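The complex appears here minus one protein chain, its other protein chains still in place.
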Amino acid sequence: MTPPQPRQRIPVTVLGATGVVGQRFVRRLANHPWFRVDHLAASERSAGQRYGEACAWRLGGEPHGGLADLEVRACDPSAAPAPIVFSALDSGPAKEIEPAYARAGSLVFSNASAFRMAVDVPLLVPEVNADHLDLVDVQREARDWSGAIVTNPNCTSTVLVMALAPLHRAFGVEKVFVATMQATSGAGYPGVPSLDILSNVVPHISGEEEKVETETQKMLGTLQMGRIVPAAATVSAMCHRVPVIDGHTEAVSVQLRGNPAPEEVAEALRTWSSVPQEMQLPSAPTRPILLHGEPSRPQPRLDVEYGEGAAQGMAVHVGRVRRCPMLGVKFTLLGHNTERGAAGASVLNAELAHARGRISL
Amino acid sequence: MTPPQPRQRIPVTVLGATGVVGQRFVRRLANHPWFRVDHLAASERSAGQRYGEACAWRLGGEPHGGLADLEVRACDPSAAPAPIVFSALDSGPAKEIEPAYARAGSLVFSNASAFRMAVDVPLLVPEVNADHLDLVDVQREARDWSGAIVTNPNCTSTVLVMALAPLHRAFGVEKVFVATMQATSGAGYPGVPSLDILSNVVPHISGEEEKVETETQKMLGTLQMGRIVPAAATVSAMCHRVPVIDGHTEAVSVQLRGNPAPEEVAEALRTWSSVPQEMQLPSAPTRPILLHGEPSRPQPRLDVEYGEGAAQGMAVHVGRVRRCPMLGVKFTLLGHNTERGAAGASVLNAELAHARGRISL
Amino acid sequence: MTPPQPRQRIPVTVLGATGVVGQRFVRRLANHPWFRVDHLAASERSAGQRYGEACAWRLGGEPHGGLADLEVRACDPSAAPAPIVFSALDSGPAKEIEPAYARAGSLVFSNASAFRMAVDVPLLVPEVNADHLDLVDVQREARDWSGAIVTNPNCTSTVLVMALAPLHRAFGVEKVFVATMQATSGAGYPGVPSLDILSNVVPHISGEEEKVETETQKMLGTLQMGRIVPAAATVSAMCHRVPVIDGHTEAVSVQLRGNPAPEEVAEALRTWSSVPQEMQLPSAPTRPILLHGEPSRPQPRLDVEYGEGAAQGMAVHVGRVRRCPMLGVKFTLLGHNTERGAAGASVLNAELAHARGRISL
Partner (left out) sequence: MTPPQPRQRIPVTVLGATGVVGQRFVRRLANHPWFRVDHLAASERSAGQRYGEACAWRLGGEPHGGLADLEVRACDPSAAPAPIVFSALDSGPAKEIEPAYARAGSLVFSNASAFRMAVDVPLLVPEVNADHLDLVDVQREARDWSGAIVTNPNCTSTVLVMALAPLHRAFGVEKVFVATMQATSGAGYPGVPSLDILSNVVPHISGEEEKVETETQKMLGTLQMGRIVPAAATVSAMCHRVPVIDGHTEAVSVQLRGNPAPEEVAEALRTWSSVPQEMQLPSAPTRPILLHGEPSRPQPRLDVEYGEGAAQGMAVHVGRVRRCPMLGVKFTLLGHNTERGAAGASVLNAELAHARGRISL
């Protein structure tokens, strides 16, 4: 099944375009087959400047995604309107700006945490809970908006739920324990001071453990009569920052219904394929999970950039699936925190929405 | 109670003196109040050289512990005899050399893994299981040796058991889950190639998880009728190497009998004091566990060197004691892998043996 | 001018295919338009194994360049013959194996240092001294070989000479001072132990400074009557290892004839284009030098991978061109040590040889 190609590329606005996640959006969208960046929006301080002036480009590849000369606008639906809006805003500004866009008719795909846990807002990972997108109808009615807000989860939750989803479907997830080793890019720029992280581990990331514990339950939940019933799975997270640039590593132990053997679990992970794969969405990885055989893999430096084109960095990686004397099965999990866990997540959500006919132009 | 001071410092031999753990022994013993280094022993390749030639000093402080001119001997009880022997040997050579010394009458304090799990060999951490030292009598009789071998656990196990011991005594440990973030110094020199660890996490350390799981049970076990009955606690470990120079961080979740509140657990950790503290052994930390209040602590770079003189690096650190939805209580744990977890561990064991009158001169 | 396309891709052998530079060769050649890997050769230890078994793949991208099932052969012209041979051998084995191949008729493109300074062996960087390739004729006659050896310089020398060449042509280089900050990947695998480099600088790389000083003079020299007359430029190098994965940064100060202004120097660097660009060789960067305007650039992490397809990592980067109170002009220089400075260098040399009709099939 090939996805419907839009006649012409759909104009989009990127909110918070000057930050590091914003830059990831810009780079992803520079060559996107369906979307083209029409407006870059940022804080008042940057508005009116050329994008090339307004932000120091911190990624590899073509500087400023080729948009150095585009004028940065204010984060305001009248100044920078578009049917699709990607939000790389911090949670504070997102609380005001995202509803303004939704009210004005935009479909806002947000990486911010502001609305993730709202009862009428989808917390969407297309491989995991594509049907939660229908919550948009509830949201529109409840809030009387012509547009809507669709969120993607926190980077750590995204990576985790990608591995839990096939296990939840195949067996049922009862309990999850996860200890994370998170890249510094997850904290944005300037983010983590180098003095805190060179040759060091920081055993606390504010609010992160709570997000992982609650977001996971929401995403694994079911949409029933216009609301999400969270999954009953117990989740316990311990989050750590480590001196790694990109890629969150997660040590995961799970208790599954029926206590399947590690081989069965590995097979369920390896063979998983879901909606984005079936719909051949542009940013969908060929396989959502790559299962590694070597005991020393996956490793962030070697594996996290895996994938071609728009799907680069969009698969998650699993290795060392083995018996856990505590919960039943344990494994190493790895995913790209600023691609699969941020910019790429929002873009994939927008692709799903478009493929499902939910973008009105 | 002040420990008995030896009339004159007891001569000791360091086996494997040229490696990084060997160097830690040499540095620790340079100013030790009870022991003085009489012989440095290493492989045939180094024997006959001056210590200063035989090894590139890789630590701070006085190069070669002031013993640069001492001749390196072969690892042989006739070439380098002593009543007390510290072994920094690799497991392979340890299998032959340590018994040779024990047979010749030395008390061998070994950091090697070769004999740790032998039924008649103490796996000793003085704060945890000082009474296991009595296994030496069983060993001597069984093997017909005039000396004996006393081992200290793997670095990761040592740090873990230091936090479990007071909880086991106060409540009873039923289940333990630990995910580690281990320093590269734990792998010796040359050890971990820089290409494997710069901006990376390696999710596998050969044999480490098994050691943590079995050694912990042995150490928390009880000595009954000349043998150790391992503790019934279930232990599950996931071990990772991270770009940290010194200090193993461990994310620990425990199930304790009676499910005590985090505050009770914190109090049991904070107030713990044990045999080495009571006996005022020279390398004993004033408090075996330092409890941190700031949520971002402990951190290896800031905390692992804590302590004065011989006790430097000998305490372990606990932070963020809080409820775990999985097992009951979780916390961050940190200890110095090459001091508390290696050289300092053996030296403290020897101090205990001396204080208990088990060193015959 | 488009280069002549070979009718079918030319078979090549990679010597030392299991090491890290060997892997870079394999990855580069996997999709090369002119060459295809026919044989992978390595030490006796690996011969007979599948490539996938014989080496742990340490790069990103498709594991083993898609050649995991190819049998590894011995480094022997009868076992693994080819018209073009790429050598990633260490200098010791190269001394015997490379002449054996040249004698057997292969054109050997070598990254090893064994023959770089031999009077009849080209030390070739196509942008810098393409005409030195003619030394092959002298070599063949002198050694009575039907093949020949063509070397590329040490990684640090390569990056340096790329910046010096346009200045030498435009003005004449009289004196060069260079202090390097070199990536650990330059030392191969296992290479630099992590304990030596985490949060550290090592101020010595064995033999490196001498290579930079002599190789640079040979490459900037002129081919006259069958021999290279080295350039008279004085070169002084101070080489350091720093905790960087890929990319050598070099702090360069130069004295140029006529003492041109920094602006003239910058212009000469910025506008430089040379033989590989004119011949549109597949691995040639569009511009050999990228001149950066921001004072904090170039930086290895952000800039070193620049470029598309076969030209990725093949440009060098210059920033902060400014007056030097010592020698006249100083600037920051950056290049990819294992691409431009190793595997890519040899491949570009082979492309030049083919384009000049020097490959006999």
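Some points to look at:
For clarity, chains are labelled A, B and C in written order, and residue numbers in each chain start from 1.
The definition used in the following text is that contacts are C-beta pairs under 8 Å (C-beta built on N, C-alpha and C of every residue); 3 or more make two chains touch, one makes a residue touch a chain.
Here the structure is a predicted model, which is why all the values come from computation and not from measurement.
Partners of the chain left out, restricted to shown chains and counted across the full complex, are A, B, C.
When you scan B:V26, B:L167 or B:L302 for touch with the missing chain, the hit is B:L302.
Checked against the hidden chain, the listed residues C:A79, C:A142 or C:V201 yield one contact partner: C:V201. Per the touch definition above, the residue from C:L15, C:I245, C:V275 or C:L290 contacting the chain not shown is C:I245. From the options A:S87, A:S106, A:T184 or A:Q217, the residue with contact to the unseen chain in the full assembly is A:T184. Within the complete assembly, residues 175, 177, 179, 181, 196, 198-204, 213, 234-236, 238, 240, 242-245, 249, 251, 253, 295-302, 319-320, 324-327, 330, 332 of chain C touch the chain that is not shown. The omitted chain makes contact with chain A at the following residues, 20, 58, 184-185, 189-199, 243-245.
Mapped onto chain B, the footprint of the missing chain covers residues 56, 58-60, 198-199, 245, 294, 301-303, 305-306.
Keep this in mind: only the chains that are shown with their structure count from here on.
Distance between chain A and chain C, defined via averaged C-alpha coordinates, is recorded as 40 Å. Chain centres here are Cα means. That of chain A falls 43 Å from that of chain B. Shown for chain C are the residues in touch with two or more other chains, namely 58, 198-199, 245.
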